[in-house]
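Missing here is one protein chain; the remaining ones are kept as they sit in the complex.
Moving on, here comes chain A:
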Amino acid sequence: MTDSKYFTTTKKGEIFELKTELNSDKKEKKREAVKKVIASMTVGKDVSALFPDVVNCMQTDNVELKKLVYLYLMNYAKSQPDLAIMAVNTFVKDCEDPNPLIRALAVRTMGCIRVEKITEYLCEPLRKCMKDEDPYVRKTAAVCVAKLHDMNPTLVEEQGFVELLNDLLSDANPMVVANAVAALTEINEQRPLIEVNSQMVNKLLTALNECTEWGQVFILDALADYSPRDEREAQNICERISPRLAHANAAVVLSTVKVLMKLIELLPNDSEFITQLIRKLAPPMVTLLSAEPEIQYVALRNINLIVQKRPDILKQEMKVFFVKYNDPIYVKMEKLDIMIRLAQQSNIAQVLSELKEYATEVDVDFVRKSVRAIGRCAIKVEQSSERCVATLLELIQTKVNYVVQEAVVVIKDIFRKYPNRYESIISTLCENLDTLDEPEARASMIWIIGEYAERIDNADELLESFLDGFHDENTQVQLQLLTAVVKLFLKRPQDTQQLVQKVLSLATQDSDNPDLRDRGYIYWRLLSADPVAAKQVVLAEKPLISEETDLLEPSLLDQLICHIGSLASVYHKPPNSFIDAARQPLRQINNGISSGAPTGLLDTVAHSTTSTTNSAQPTVIPAQDTLIADLLSLDLNSSIPTGASATGGFPAPSASGGLEDLLGGIGGDGLMGDNSSPQDMGHGAAMAAASANAGMGGLADLFGSTIPSATGGLNLPKQLWLDASKAKGMQLEGSVIRRNGRILMDMTITNKAMQAMSGFAVQLNKNSFGLFPAEAIQMPAPLLPGQSINVSVPCNTGGPVQRMDPLTNLQV
């Protein structure tokens, strides 16, 4: 007999029929009716009208029927809160049942009924169940506390459930301990009520050996949040959890890796212990690649993080990342990424021959990525660049359209890394000019022609051929074409004057695109006013592109390492972006305090999504460097930052790059204030500077007053960098400007709290512009309530540069 028959009745009057059946005297008929109700509920029919009738069946001596009624209750109690009260008595009675299965069932179900009135009745039975003699009931009750907390946190605190839960951590039964840990972790996530201490850790480590695989994951995840007191404790934890690496369950393995990766940071780097531990880490991760494809995917995303953090762990394991023919595409793509990360001189030959193999497969996305990977190898491993270029040329010979286009794009990058080395291949590239139809490939090709115009005899003809359809081109291509023609003109002024005039007029007079028009006007003016200067600007030496282009920002990386195995680690986004906004605010500040480690900083990036949009509205900073960098227009809107350090300028995203690519990376670290100071404030002082790319407004300004920044008259309105409500009363406004050729950071610090502030400081993080304070930031202290001070900090740009895509979110 199968259950599918319950799904079949769909005729009219069904509800009425069910009602009669539910009230039938025959038990068998009743049970059948409840099954039908559940079946209807499952397929999404509304059977809430039957609520009283179903609840009437609750008082039954049949366990199966009871479970079904409970299931119904969980689904519909919310829509019928008043009727749900009817069920309370039965629940309370069931919590006293001699059979532990029934007791547990009752307390489990009751916790799932999210009706305010019922929660009140839940407290007493729950308290009893937490001290039940049967561990099965206790482990269920432990989870129930988390449920209750989710609905009514104050009730849980008032009724002392947190303490009871804490007691369960010392329970003799491992499963009870595991569930209690899971519940506590969950509660702590929303509001840190119980701090994990070393005594607790010891209990957990003992339970770890005895509980189920899932319980082990709960315990390990809880351990990941714990910061050991000293090296000895850290080492002890490592020793006791590392056997878990041999567990068959992938979740246990990854959670173990997570805790180990975090603790390794706390141990002296060169110790024998670390070397041993690191040796232990690689094999289990490799074995995860024989798991189910979905788990492989998660493992690969995490390995990507681990390889960035500690490249040495997997450096010998290149071969296991070779792509198999029947791997799902998402696994293939991730493997490729890791292959590039692990590529080095010793294995580059193997990697290249694999990549070449992949580039002839059929899946277009995979092939493109493989071609790109070859380019990245060339840039990363200098000794291999020659072979990479040769491989790319071979691929171009295949004449497969998308392969050729992708190859052109990466060859442009190779030129930028190794100028004046492979120009001989330009002629081959030019042969394929006609087949390029994707904007990025066209723009790359045009850039190459412009850059090497003096060595290409027919550069003018080639560029001219693009001009005919100028207005149909993508903006990216138009901008590139404009720059390329100007370069050509500066290199060969004799015979290209007509061409340059044509392109300038196309850009300035016939175009609706402000970016294009502005760039056109700048060139025009430059060329007409001072051709020598124009040459200096347009043909300036370009910075080389960097090798590692897609590394994660280090503080984010550290944070993700602490969340290995989670959604954040799969998406490489801060964990908070996956947490409900509604449940967020409570824990913000606490987090900032408790984390002295570098990870602390980003714990609170949660505001980013909303606050960036608010506070990072474009304020234009027309610094001269910005302008120049933009004119160079190296950035083809590719993912490669222009490497600002070499010129000491700001890399300005090309106009088409959009506003999100702002200067916003100057995130200040919330420097921990002096914790001993009674006010204990000023913790989260931070800032983020935002500027806009030189859009239309900025350029208009520029022309109006011939580079005002050089004369130093411009004062920008300050922006709110840090809101008082987020930093215990300290408000920080500021702007970054250039005055008399120096970069200054103007800040206004206001104390909006009730007490005087002292012992705070502002620290500039290592950022992608190499911006750092030239002199110590003077903070007059103490700052009285309501008082504001203005501080100007001169900055230099030669500081340590963080190679990364500019941060776009505000870090507080």
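Details
Here is the rule we go by: contacts are C-beta pairs under 8 Å (C-beta built on N, C-alpha and C of every residue); 3 or more make two chains touch, one makes a residue touch a chain; residues count from 1.
By definition in this document, contacts and distances are computed from a predicted model.
The subunit not displayed here is recorded in UniProt as "MHD domain-containing protein", chosen from "Sm-like protein LSM2", "Elongator complex protein 4", "NADH dehydrogenase [ubiquinone] 1 alpha subcomplex subunit 6" or "MHD domain-containing protein". If you put the hidden chain back, the residue from A:P125, A:G565 or A:G734 that touches it is A:G565. The residue from A:S255, A:N304 or A:S370 that touches the chain not shown here is A:S255.
Among the residues A:T140, A:Q235, A:S385 or A:Q405, only A:T140 touches the chain that is left out of the figure.
Across A:R240, A:R492 or A:K535, the single residue that touches the chain missing here is A:R240. Among A:T42, A:S170 or A:T428, only A:T42 touches the chain left out of the display.
The chain not displayed touches chain A at residues 2-4, 6-7, 31, 35, 38-39, 42-44, 61-65, 67-68, 71, 74-75, 78, 97, 99-102, 104, 108, 111-112, 114, 134-136, 139-140, 143-144, 146-147, 150, 173-176, 179, 182, 185-186, 189, 209-214, 217-218, 221, 240, 242-244, 246-251, 253-255, 283-284, 286-287, 290, 292-295, 297-299, 319-320, 322, 324-326, 329-330, 350, 353-354, 357, 360-365, 563, 565-571, 575-576, 578-580.
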